[in-house]
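Missing here: one protein chain of the complex. Every other protein chain is in place.
On to chain A.
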Amino acid sequence: MGKAPKKRSLADKVRKTKTSTEIKNNPFEVKINRKKFDILGRKSKHDVGLPGVSRSKADNKRKETLLKEYKHKNKANKFIDRRFGEYDTKMAPEDKILKRFAMERQRAHDKKDVYNLNEEEELTHYGQSLAEIEKFNDIVNSDDESDEKGLLSAELTASHFGGGGGGLLRKKTSGERQEEDGNQRAKSRQELIEELIQKSKQEKRERQVQREEAQELTEKLDQEWKGIQALMVKKSPKVEHSDKQEEKPKLDEYDIMVRELGFEMKAQPSERMKTLEELAKEEREKLQKLEADRLRRMMGDEVGDNAQSQIHISADDLNDGFILDKEDKKTLSYQDGKWNIEEESEDVDEEEESGEDDESEAEEQDEDDGEEEDEVEGEGGQEEDEEEEEGEEEDEEEEDGHSDLESEQESEDGESKQENEDTSVKSKKSLSKEEVKAQQEAAKAELPYTFTAPETYSDLKALLCGHNPDNQRLIVARTQKCNHPSLAVGNKLKLQKLFGFLLEYIGELANRTPPELITIDKLIPELYALCQMFPEAACKAMQTILGDAGHSMEEVLEVKGRAAFPTLDMLIYLKVTALLFPTSDFRHPVTTPALLYMSQGLTKCPVRSLQDVTSGLVLCCLALEYVSFSKRFLPELINFLTGTLHLAVKDKTSLGSYTVVPPFRPSGKNTDLLVVSDSDSCKNWSKKELPLSATQNLPALDALHLWDMFHRLMCLFTCLDLVKRCCLLYKDLISFQHIFQPIRTLLSKHLSAQSLPEPLQELHGEILEAIGVATVTHSRLVFEKKKPIPLKLLTPKIVEVLDYGKKRGSNREEREQERLKHKYKKEFKGALREIRKDSRFLAREKLNEVMNRDAERKRKVKELFGSLATQEGEWKALKRKKRK
């Protein structure tokens, strides 16, 4: 019985699959939808239709739904599922099940167990009683799955399934079995089973006890182990191993292996020391990258990110360039003691004054030593300590990946210190009392190691006042270190302010008479370091200075129409700008205004004295430095140099072949500033750099005619040298000839080389040569080649359409509306079609029904007629028989 349906279903399946492929291949079943165009790459689902299949599918579906509904029409009876929540769609199925379950339980409780007091309901899990499961709660651990268990189960199987089981097992226990068999035969089967159960239970209990004991033992062992573990760690692990081996000789090989593998320290890739070559290479790569960056900026490609400021601080630096080294320890001791920073400096002063007072000095010195050096004993150690500090500082900074630039400076600094101190160390050997004293003094005069960052400009001035340039530099450096942004929240702001103050200080130094340029020189590295730390603040400070200077010059220009040359501080600022910021950038927030300021200075300031000439030449130098890398064209520079050379022309009347550009005038007052008339001075002259202070006021010597002449010659020399450099710089410019035309005529026709000293004559010749060498001819200008605009073509424009079927050219809302309309239309049509099909189907069904009914009726009528006819016939036959 069971086989028949199975077979049928299988056959059905086979047939079905067969039919489906058959249908698809059957040309009479397939309807191919004609396509108007073949569109490449488009996959259509509807190119082949199976009308028969789909029709029958739809038909079946209708039979299941519509037909049923139709059949149930006008029928009141209905199957209603009264299960809880059956028609509640909001309820989750789990909830339904739970609720139903609860209700069922309640119902059961209500009815049956009203009087059932003790018996709790049985809890089940997957239909099994939990109580039953609990009895087997001692789930065997993997450890316990040993041979015994297997044996036991084998025994059990043997007893349970007496006749079954493998022959091997039987053979093993055959002796036993025979014995048992003897017993078993005596006992009934019932008893036997009970016995078996008991036995197994007992065994189970025993096992449990055993395990518990084992567990206890393990715990105990663990605790003991913990006790001696600390001792064992220091000892060689081999001992441990040997112990273990003794304990478990068999397991070990594998176990140890596994553990070793598991716990073996993986070889950590250690930082290899880089070789010098590699370091050099790295450095070079870094510089190359920076250079490339600079070039990119020079070309004016506006790419936003500029990681340069970050480059100087390594990625994991997190602004913690400061190292807590011995300096700080000392600092603390300073501050714990009486000495504060201000007091300290005072003390230093005092002590410097009272140099001779030996005894008091010595006493104080002792105190100092006690306070200053906790770790170091004796004076000799101090110097060494100092060295060490420097060294350490250096090392740590390098380790820290802090800008190596800084560390370089530090190392330089350290070296210089070392030298100083070497001498002192040597002298120490004699250890005469005076020398000791002198050393003590030196130690006293040493700067304190911490400084609070100055809050105002006057604070900074007070801090730096009275120190020599090197110390000023040290003070600033230490201030910067002590207030590193990573040490406190407000430090960043303080240092940013410090930069501004330093700039101001530099300006003031430059404006002093005589200008203290050495100090400025010393402060440059600090300024640079601060600038690297806070590019934004530095940029802002510099911009303010430049903006103010430009503005004041503009104001003067508006009133007077001319202005005085920038003062020395502005010249210094311009130089500092060039040191801090890249001058070759296409556009830079600081250097571009600086260049413009220089242009303003070179075009609007009339030259009225030798100082002015000097200032102008300094500006020219700066301007040339600014453009020396980018080789940008600076017309003002050439103009000014031409004008300056014009100042040296003796005979101004024959002008005409070249023009001078304002602020210079062809002739008039102050146009003979550089004329060298004295041939003696020409002969005696030798090149000697002019001091920068010559831009402000000539030295007292200026009364001397000779010095004046020297100054003139030096200016002329500078000017010619700059012209030469310009020639070399601009030799690639197309209009080189025209740019240098005035200079050429001036030099060749008006400023004869004969009257000049030797070096100037050389320059003179070189310039003329350089100008003469340049190419004169150029190809004509043409527009840059660009893609030719193609002719209009008649082939249709093919546009890649990414959003098929979407109407383009309208906004989003309209498109959305269109889409909805379209969808509605489609749906409407589809619904209409469906309805039609439904009604057709219904009509067909109705017709079928009617036909069936009619046929039935016909059949019945026929039957009736037939029976009547037979009846009639029989009756007639009877009648006939009777008649007969």
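We adopt the following convention: contacts are C-beta pairs under 8 Å (C-beta built on N, C-alpha and C of every residue); 3 or more make two chains touch, one makes a residue touch a chain; residues count from 1.
Keep this in mind: contacts and distances are computed from a predicted model.
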* Out of "CCAAT-binding factor domain-containing protein", "E2 ubiquitin-conjugating enzyme", "Ras-related protein Rab-18" or "Vacuolar fusion protein MON1", flag the one the UniProt entry gives for the chain missing from this complex. => "CCAAT-binding factor domain-containing protein"
* Structure fact -> Contact with the hidden chain, among A:621, A:649, A:709 or A:746, goes to A:621
* Structure fact -> Considering the complete complex, of A:521, A:651, A:769 or A:834, the missing chain is touched by A:521
* Asked: Among A:725, A:750 or A:764, which residue is in contact with the omitted chain in the full complex?
  -> A:725
* Taking the entire complex into account, which one of A:603, A:670, A:748 or A:761 touches the absent chain? -> A:603
* With the missing chain put back, which residues of chain A would touch it? List them for me. => 287, 290, 293-294, 297, 300, 304-309, 311-312, 405, 408-409, 517-518, 520-521, 524-525, 527-528, 531-532, 535-536, 538-540, 543, 546-547, 550-551, 553-554, 561, 572, 575-576, 578-583, 585-590, 592-593, 595-597, 599-600, 603-604, 617-618, 621-622, 624-636, 638-639, 659, 661-663, 689-693, 714, 717-718, 721-722, 725, 733-735, 737-739, 776-784, 786
